[in-house]
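Here the complex is missing one protein chain, while the rest keep their positions.
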Amino acid sequence: MTATQTLLFALLTPLASATLIAFFLRRRGALASYVSVAAAAAIFVFTVLAIRDMGDEGIVASWDWLTFGNFNVSMGFLFDGTSATMLTMVAFVGFLIHVFSLGYMADDGARARFFGGLSIFMFSMIGIILADNLIMIFIFWELVGFSSYMLIGHYLNTEEAAAASKKAFIVNRIGDLGFLVGIVYAYWHFGTTNLSEMQGIILANSGLISATIAALLACGFIGKSAQFPLHVWLPDAMAGPTPVSALIHAATMVAAGVYFLIRIEFLFPDSIKCAIAILGTSVAVYAGFSAYGQNDIKKILAYSTLSQLGYMAAAFGLGFPGIALFHLITHAFFKALLFLGAGSIIHGCHHEQDIFKMGGIFKKMPITSITFLIGVLALCGVYGLSGFFSKDAILIAAGLQGNVLFAMLTLGAFLTAGYMGRLVWIVFFGKPKSKAAEKAHESGFTMLLPLVVLAALSVVGGYMNLWPEQLGGIIRGSKDALHHLDGYDAMHHTVLILGSAACIVGLLGSFFFYGVGATEDRLEKKAGPVYGFLKARLWFDEIYGYYVAKIQQRFANLLSVLDIFVIKGIFVRGTAGVVGLLGLGSKSLHVGNIHGYVYWFLIGLIFFWGVASGLFKAF
Amino acid sequence: MIDILFYVFAATVLISALVMVIAPNAVNAAMAMIVSFIGTAALFVLLEAYFLAILQVLVYAGAVMVLFLFIIMLLDVDKSETSYFNDKMTLGASIIGFGMVVVLVCSAFLGGNHLPEPGLLPVIENPTGEGLGIEYTTSTKSFGYSLFTKYMLPFQVAGFLLLAAMIGVIVVSKKQEENS
Amino acid sequence: MEHDTNSFILLAAILVPLVTGVIALLGGRLNTSALRSISALGFGIPLIIGIYLFCNFDASLIGEYNFELRAPTGLESIGIYLHLGLNAISLPLFLLAGVVGLAAGLYAMNSKAERLNLYLALLLFMLGGLMGTFASVDVFFFYFFHEFALIPTFIMIGIWGGAGRRGAAIEMTIYLTVGALLSLLGLIALYVTSGVDSFSLLELRNYLSEQPLSETVQSNIFALLLFGFGILVSLFPFHSWAPKGYAVAPSGAAMLHAGVLKKFGLYGLLQIAYPLLPEGGEHWFSLIVWLALGNILFIGLVTIAQKDLKMMLGYSSVMHMGYAFLGLVTFSVVGVGGALLMMVAHGLSVALLFMLATCIYHRSQTFDMSAMGGLATKAPVLAAFFVAGTMASIGLPGFGNFWGEFTIFAALAETEHTRWLVAPAAIGIIISAIYGLRAVANIFFGQPKEVFVAQLESDTVVDLKLSEKVPALILIIALVITGLFPRLLSDNANSELANLYPVEDTLPHHEVMTLPSTTDAHKELTH
Amino acid sequence: MNELLAEFLHGYAATNEWTVIMPEIMLAILALGMLGAEMVLPKNSHGLIPRLAMWGQALILVVLLSAGCSFGGDPKGYFSGMIEQTNVTHMMRAFFLVCSIFVCYLGQIYLSKQNLAKTEFYHLVIIIAAAMMLLVQSAHFVMLFVALETVTVAFYVLVAYCRNNSLSLEAGLKYLVLGALSSGILLFGIVLLYGVAGNPELAGFSRDSLAYGELAKFIELNPDNLLVKVGALLVIAGICFKIGAVPFQIWVPDVYQGAPTPVTAYLAVASKAAGFIVLLTLVRGPLAGLSEFLVPVLSFIAAVTILFGNITAVTQRNVKRLMGLSGIAHAGYLLVGVIAALTIDWAVYAVIFYLVTYLLASFAVFGVMAHLADSADANQELEHYQDLARKRPFLSGILTCGLGSLAGIPPLGGFIGKLFLFVAAFQAGLYGLLAISVIGVVISIYYYFGWIRECYFGTQVAESESVESAPLLTADRVMLGALVLGTIAIGLVPAVLPIIP
Partner (left out) sequence: MTIGLNAFLLVSGLLFAIGLLGVILRKNTLVIYMSLELMLNAVNIALVAFSRYNGTMDGNIFVFFIITVAAAEVAVGLAIIVALFRRRQSVMVDQLNALSR
């Protein structure tokens, strides 16, 4: 089996499983779930095989798909270190989350649909990772959008799920609009959309770098990775089942935006990169603040995801795509861990998601809690944990570039520690604050295993030298680049101190501010306006809601009225009416009296004779 | 001399025709009609179409008008019909229409500017018919000849026309028998 | 002209539906099963023939027609022959007609329409006309078959239509007749002014390629064809007939008309107007662009405002025509190819949606989307199919529509003077996403509205029956095939279009430096 | 009486070949024979007479067609130039025979519901047929006038035939007065032409100026003589009355409504067709010299006629008036064909083709009307047709095909007819008229399809005004079916109508 075929199998296995489920296993939920999990496992196996066979040339393959005149679409693989790294992560985390879902969704009526959706998602995600050209990326980009739509809407008959899925898809579409335009422009600009060819062209003549195209392509990233101003869909997307949030909206899909940037890094001029850095930083801070306004455990995690994505964007913008990827990977580990942990808690608390109704979970669900805490620490970037290395590198990069970004990102780190602390103290300690919390119970094996594994990864994931050497080449590259910048060491120490300080201060601060097992939000009590401001998240949803309901809808109604009354009413019906009136008129000419008719003859006679004697020269 | 006759007859024709048109009483109209027909016959005579003149008097002044008078009497509709004088609309319209037609007619025929005046050819007793068509003649014989040679087909068709008319009159006016 | 057997097989694809239709019409006393089996023949055989011909299609005949058949019918004096044949452009539409015809037929056969035999007969006539339309080389018969297929629509709407059918039927018919007559005038004008004494598209093409008409003549005739065909395709200001007409039309008629018959106009522009009258197309360029944008943006927003499901579908099918027009105005192989894909895929998806709309109606007893909700719990398969149809129509990859739209966008970006159009046109994909997903959410997801709860509980609400699944699956599978393997259509069409439309190499050719083979992650060999 | 004249006239008489008008003579004999038959036959077997009429004419049709096959094709004059036979006249003679056969058929249906004289009806119909056959062959104004008047007088009678129905009589009166008026105008025109063309003072004057050929020569020489123009236009005015063209169309709805349905059909088809052929013969023969003067006038008439007919028909509910008004519209289309025929030779045949399709379609429609009519058939409203498809499916099918063909919908014959006309008009460059015609066709869709709509899309009205009439016999099915099949056959394979060369 050649490496290409291996990749093909890795790509098509989940599709096959999805089709199988869709057509034959709709009513056999259990079977469907096993099929899907098996598919996920197979993906991981194929990935490993592929990485073994890739050699240092990578795997390249391409098939023509559609040709019209000058326009040629091809499908192909560009399986190099970067994509290998990403694929490994996705395959592994994906597999774990599949396993987790076995337990989590055990008693769900529509399991089959859920696992089918997961398989479709894996298919599309792997497609993005392996794609060798922009068009193919776009295709699978849309497909992950669809699968996320499907999975967010899993709980069909809840209004919020319906709304959230719709919102996610449409907001993503807005981003994809720019992406699409960027692609077609790029096609006629470079004569191809093949990544390596474009890179070759740009290496040959860097003058061809076009800010417009880069910016347009970045729109896709903004939509998918939920950056300003298209971030609104991500928190709502938490309406989906928790494993989905873990897989799609934390670990992989939202990160795909960053991955996409890394893939096409060579297309970006510094201006756009800088813009992206600023964008990411601001999102990091913004999301950090917003998290304080949330009581839903998943929403808090969602905002933390937002801010971490901001970090990745910043890393990329600062010119270190490798570090961005690094943070992406580590983040995938601990954020998946956190979400799964939250899922486990929610599962244990019988689908109670409000942190102020939990408490005392630690005693009830020890394993979950421990793993969760590990995840928290990793996220806060406590020294030695995976999160530390990546965030550390980002801060260093920021520090070396400019002070503002550095300060903001440090602030972000502090905020992160703060809201995670808030969550931890309130959820795990103190005494249960609701029936659900009292009856909380530790989850089953299938759910704990992934937690443990991910916890382990969150601890050691940061040590590059533990990685297989085919992987993370680009990360090493960027790290080296960072190391060789002057002032690295000094900055390293400052960041070390500041970062650790940030997380300690954050954790302790939240401890003292909120207190263990608080029953309600102290901030809300003490400083209502502040809390309200944070909760409002700069009123983005309100603004969009207003636009959709008041402006867009009314405009549409106006146009439809125009369409009916002006175009149909006046032009079409009007003409018919005129004819009808004329008809009535000419009908009334038939008076029935012979004289009335003889007049016609007289007129006719005079007319003809007159014409003959040339009275009417009109003729 | 003959010219004067022309004017006299022409005047007779036109005036009696006008009388016929405006006479409120149908019987008077019919009488005026007869006069104008006879005037026409006289004009025919001036044009030396004696046979036609006779025919005119016999058929029109005789048969047709008698038929008219007969019907008028039968239907007893000779009560004077003056409504059209009150009906200003009709009156005005007809006057205008009439005027326009007259103008057109005069513009066509007055002063021979459109139709050159041919000189009167002599009337031949024994037409020889060299060239196309028979020269103008008074001899009834040639009339009959050409009817039965050149105009054979129309002549026969006219026969059927009369037959159809006869059948039609019967169909329309015979008392319906209550059979079938 | 030598006729091989395939020519007559092609002819059979037209005759079989007509004959079976006549049988169904006269056999009013046939028992239902016999009627069904006969009409099933009529609906199935054209598709089978289509696939057979697709397999035997010889793509090497560029500028020629496969399976040609040429027979006099008494119109030779004005150069009209019954001249059938298929080329790489008409073949996809021929297949489309077969597929949609089969789906519509299967669906109609099991519908509870009264006077079923008349209904099926009319559908069969329509199908026969459609097969003929796309199999005609002779532009007169191209028109003839279209009209032939149009009339059954009128009767079907009139007899089996929904509320307000009387008015809608007449209005639609009159409106479409205007379009048809204009295009007929255009075709006659083409015949007369070209001076080649034939209505055969081939001869016209060969002749006009040697001595093209003067520019004014071209633009005049093009105007006739544009507005004639435009009305039939519901080009922007001339679309009023479509939404209401489709809203009241019975599903079979709506499927065949919106799905296939409507494509007649685009096909005419694509195959006749643009290739024969290029300068005319140039002359009307900007107008068409604005009207097409009207289709996409104006009608798109109007679609958002719709509450009635079928009206929404009708408007959306109007909107998508805008893309096809944009594809045509680029006057390049790329754009026209995109339009071709668009036509086929849109035909399938819109037929699917109209059919499912009727299925929904049978369960919800209403078309008012704001009065539904939560249907998915009772009818998951219906929901899944409808979502599939919606996703197809809003251009999700994996369905043919995506390739159509994407290719058209690419074509717009190809040349400088259409590049600005990409963005406004692409806004359409957002608009369609909005109304499509909103419809799905309103009908299937969330809690049922108060008025709908009782209806939803009634046991009439069941999932799709087999008789509804099969036609839907046929269409979905066709959509997926076009979505996964667009080459099936594009490869042949590409070479044919390259013969009809100008191809200048607009691709930039930059020199490509092979990457230094370091341990850099991006090391690649460029192929 | 001298020999010269005698032999000169014998030269005339030599050309009187009665054999060439054998069909007309046989028709006349048939007509007379039926009067005889009525006398000799016992009352109870009078039912034979209509069959006699139809079969007799069918026989004559056979004779005519066989003669027509032997006909060479080049025009040839007979009866000292009174008539001239061309292949157009041959087609038209068959056309009129077919018409009168169908009229006899309709008459049979109609008279079976009325208490009227029967035999005379067929007699007159046949005489009209013969006269029209001569009318289209006539090449001499005397012949034209006499034949025309025969047709007209017989039509006066037929329109007023239903003498116990005052509507029919009133229609007869209107037709009579206006007809006489128009023949007066026609005559005046003829006279002017005769006089001017025979005027010895004018160049190229003719001694036999009533003959078309001579007249043509004269007009070629002096086309812009005022009186020639006046005469020509007055003649055309007289014919416009026959074909129902604006402004001489105004009588049409009333007379069509009042006349018995078969007569309406006869007027609508045969009389109109005769008028058109005469018009064609004139504008292409004697008046050819005036064409650039006539074209604008005729175009104007055609345009107004098309619009008037269609627009007026839109709001009309009475079906007989509706047919009349739509007939006006068709006259307009045919006028377009006539104008085209001034420049395009084959347009003549396009006109004839259109006439034939019009014949088939109209007789289908009128046949249905005759079947549905009760004793007072002047007042058939569209409402009577509601739900016809349920009550009388066969008839509604026939009606649909007929109306569809009139509207010009493929695959029916009417469409092909319109196609030929349009192509001819295009070749003649009559773009304006084409536009008008298209508008007209579009408007016509409204009322034709409105009628069909009444039949099919019925809103389940109460069975009260359902038309109870005699069930269809096989003969009826055959007759009507033949019409529709003919229409469809022409639409699908126009070759079945070998008219276009």
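Order of writing sets the chain letters: A, B, C and D. Residues in each chain are counted from 1.
Rule of thumb we're sticking to: a residue touches a chain if its C-beta (ideal position, glycine included) is under 8 Å from a C-beta of that chain, and two chains touch if they have at least 3 such contacts.
Since we're looking at a predicted model, the values are computed, not measured.
The absent chain, not drawn in this view, touches the displayed chains A, B, D throughout the complex. Touching the missing chain, out of D:R93, D:K174, D:K229 or D:H330, is residue D:K174.
From the options A:A106, A:A501, A:V572 or A:I594, the residue with contact to the chain not on display is A:I594.
Residues 141-142, 145-146, 149, 153, 156-157, 160, 163, 166-167, 169-174, 176-177, 180-181, 184, 187-188, 191-192, 194-195, 198-200, 205, 207-210, 254-255, 257-258, 378 of chain D touch the missing chain (whole complex, contact as defined above).
Chain A residues in contact with the hidden partner, per the touch definition given at the top, are 587-588, 590-595, 598-599, 602, 605.
Of the residues in chain B, those that touch the hidden partner chain are 2-3, 6, 10, 13-14, 17-18, 20-22, 26, 29-30, 33, 36-37, 40, 43-44, 46-49, 51-52, 55-56, 59-60, 63-64, 67-68, 71-72, 74-75, 77, 81, 83-84, 90-91, 93-94, 97-98, 101-102, 105-106, 108-112, 115, 117-118, 120-121, 127, 133-137, 142-143, 146-147, 151, 154, 158, 161-162, 164-166, 168-169, 172-173.
Operating definition for what follows: only the chains that are shown with their structure count from here on.
Chain B and chain D have CA centres that are 30 Å apart.
Distance from the chain A centre to the chain B centre is 102 Å, each centre being the mean of its Cα atoms. We define each chain's centre as the mean of its Cα atoms; on that basis chain A and chain C are separated by 35 Å. Across the assembly, chain B contributes residues 108 that each touch 2 or more other chains. Annotation for chain A: residues 605, 609, 613 touch two or more other chains. Across the complex, chain C is touched by residues 346, 404, 409-411, 415-416, 419-420, 422-423, 426-427, 434, 438, 441-442, 445-446, 449-450, 452-453, 456-457, 492-498, 500-501 of chain D.
Interface residues of chain B, counted against chain A in their complex, comprise 90, 93, 97, 100-101, 104, 107-108.
If you check the complex, the residues on chain A that touch chain D are 576, 579-580, 582-584, 586-587, 589-590, 592, 594, 596-598, 600-601, 603-605, 607-609, 611-614, 619.
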